[in-house]
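One structure follows; several queries about it will come next.
Every protein chain of the complex appears in place save one, which is left out.
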Amino acid sequence: MEIVVVAPPAPGRLEDLKRRFFATPLQTLLSLISLTIMALIVWKLLDWAVFSAVFTTTGGPEACQAAAGACWSVIAARWRIILFGLYPFEEQWRSALACVSVVVMTVLSCMPAFWTGRRIALVWGAGTGLYYVLMKGGVLGLPYVGEEAWGGLALTLFIFVTTCLIGFPLAICLALLRRSDLPWISRTTGLIIDGVRSLPLISILFTFAVVLPFALPQWLQGDKLYRVILGSALFFSAYQAEIVRGGMQGVPAGQEEAAMALGMSYWQRIGRILLPQAMRNALPATINQFVISFKETSLVVIVGFFEILASGNAAYGTGEWRFAYVEVYAFIAFIYFVFVFSLSRYGAYLERRMAVGER
Amino acid sequence: MDSTLPSGPAVHIEGLDKHYGSFHALRKINLSVDRGEKIVICGPSGSGKSTLIRCINRLEQHDGGRIAVLGTELNDDVGNIDGIGREVGMVFQHFNLFPHMTVLENCMIAPVIVRKRPRAEAETTARRFLEKVRIPEQAMKFPSQLSGGQQQRVAIARALCMQPQIMLFDEPTSTLDPEMIAEVLDVMVTLASEGMTMICVTHEMGFARRVADRVIFMDAGEIVEEAPPEAFFTSSRNERTRQFLSQVLGH
Partner (left out) sequence: MVSLLRNQKVRNALLQALYVGSLAATVLACVMIARRNLAEQGITSGFDFLFKSTGWDVNFSLLPATANDPNWWFFLIGIVNTLFLGTTGLVLATIVGTIVGLARTSSNELARLLGRTYVDIFRNIPLILQVFFWYALITHLPTPRAAHEAFGMLLTSRGLYVPVPNVGGTALAAAMLAVIAAIAFPVWLGRTPRLNQPFGERSTIQLASAAGALACAAILLAVGRLPDLPLLDFPALQGLNLKGGLRIPPEFSALAGAIAIYGGSYIAEIVRGGFKAVGKGQMEAALSLGLSPWRVFTQVRLPLALRAMLPILANQYVWLMKATTMGIAVGFTDFFMIVALTINHSGQTLEVIGILMAGFLAINLSLAAVFNRINKAIALKGNQLRG
């Protein structure tokens, strides 16, 4: 049989549109509904956020409140408190720089060139150290600023970064303990992991912030901020440990046997053979976990920290800007969105890339 | 190095027992392998061949009897086991190369981190053994970029780089295509001719005939028969052995 290939006539623009959106009555209906919804939302949003909005502070809150659209002047007037909290005004450049150092650190650790245990540790150690020195001061001629004055976006980032910095190694330890051959060690660790996972994060933060001081000797209590970070790191590590363990289960048993047959010690097998492969398997889920835990840092507002949400509440809560809460929340939501969205896009990209690489 | 070790058999096994839960996988195994001797172990699937050689390098722990390797007994003493692992190399059915390292790194890692050899020296050794298994040109590739036969030869080179005194092979050719089997067997024959002590689980009877000093037939966790290849193939009396041989060799 002879097969004749007939090229279909190149469709015109109109036909193309018709085929894509109005092929059947049902399709047409769907398209029209979607189009209406979209048009309505986009128009209303644009009108509110741009056309009828007030951008300058010249008229003050009164002029702003009278306007039909958004009152962005509240951001212009209060962005410093949202981003930096109660950090001393003249020193806020340090807070900004500290944020930049964290962002740079995150971007660097997304590059495959830094994906060895040592380099990642170095980047995170340096980034966090730089942040700490900049924020706290007391050295290099920078005036000292205590943790109680930290706030806003800078504090949010600090809590997130330190949570990961403590939680990640802890997660690896927990995962290793849980897959140990020694039954009592693996069972006890399993109990800890599952116990923490069954609790809501808020209850853990509350316990660490409010209850723990009762149960610790004076010298061990430390600052409330660091206790909360510890609690949040514990929570992170319980979830991350299961992800790492999943990654380890994906490494064939033969890999460890081969390493054993070559005479490698336990730590050499773990460090050189098991973990590099397990972390690779676990990478997409790990990034997802980072995304989730970045969003969850916002919960520390409940135990009384002045992070970005609390400073946002303060930014509109006092007096003349009381009506402008939507704008403030929109601004904070936008900041979160930028961080979370780019991180999760990056995760999706990695997942796709790895799926292709497997073939 | 050899001179410092006590003389005597390379592997000495006496009354070895091994259970998996309630399943009795090895029953009262007695076996002695001299230095330089080549042993081929065969037997039906599930007869305990892998379990036996995995006990020799302590991938499995036995629960009865004694195993002495190069004069050191394998028992609960941690120090003994560490020492022995380096002197016994193993080649697996599924190669088990490290996929995140190049071929060269696969061959270098153990000498560098276990034997603490300088990297340059380890690399020279690695390249020498890759030459020996006839794939020097693949050194910078990753395992997934090689054919099965090439991968298995890398695995042999990797084990040799530790310069072990005993080599264990667990069905090294059973997942390979015929022409690849030949590549791998050639390397093993060369190795045998150089005097390496070898214990091979394999169903390649041609290989057994050419190089084995003794052929051991196992069934249901026991050594059923133990004989030089000639006698084993031609004049075995044992019913189970003959049945097995007729299956492996075809009719």
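For this structure, a couple of remarks:
By letter and in written order, the chains are A and B; residue numbering begins at 1 in each of them.
To be clear about the criterion, a contact is a pair of C-beta atoms (placed from the backbone, for glycine too) under 8 Å apart; a residue touches a chain by one contact, two chains touch by 3 or more.
Note that the coordinates shown come from a computational prediction; the quantities given were computed from them, not determined experimentally.
Among A:50, A:68, A:216 or A:354, the one in contact with the hidden chain is A:216. Of the options A:31, A:92 or A:265, the residue whose C-beta touches the omitted chain is A:31. Listed here are the subunit B residues that touch the chain not shown: 76-79, 81. Taking the whole complex into account, subunit A touches the unshown chain at residues 20-21, 27, 30-31, 33-35, 37-38, 177, 182-185, 188, 192, 195, 198-203, 206-207, 210-211, 214-217, 295-296, 298-299, 301-302, 309, 313, 323, 325-326, 329, 332-333, 336-337, 340-341, 344.
Throughout what follows, only the chains that are shown with their structure count from here on.
Subunit A and subunit B have Cα centroids separated by 50 Å.
Within the complex formed with subunit A, the subunit B residues making contact are 57-59, 82, 85-86, 88-90, 92, 94, 96-100, 109-110, 113-115, 155, 158-159, 162, 168. By the touch rule above, subunit A contacts subunit B in their complex via residues 252, 254-255, 257-265, 268, 272-273, 276-277, 280.
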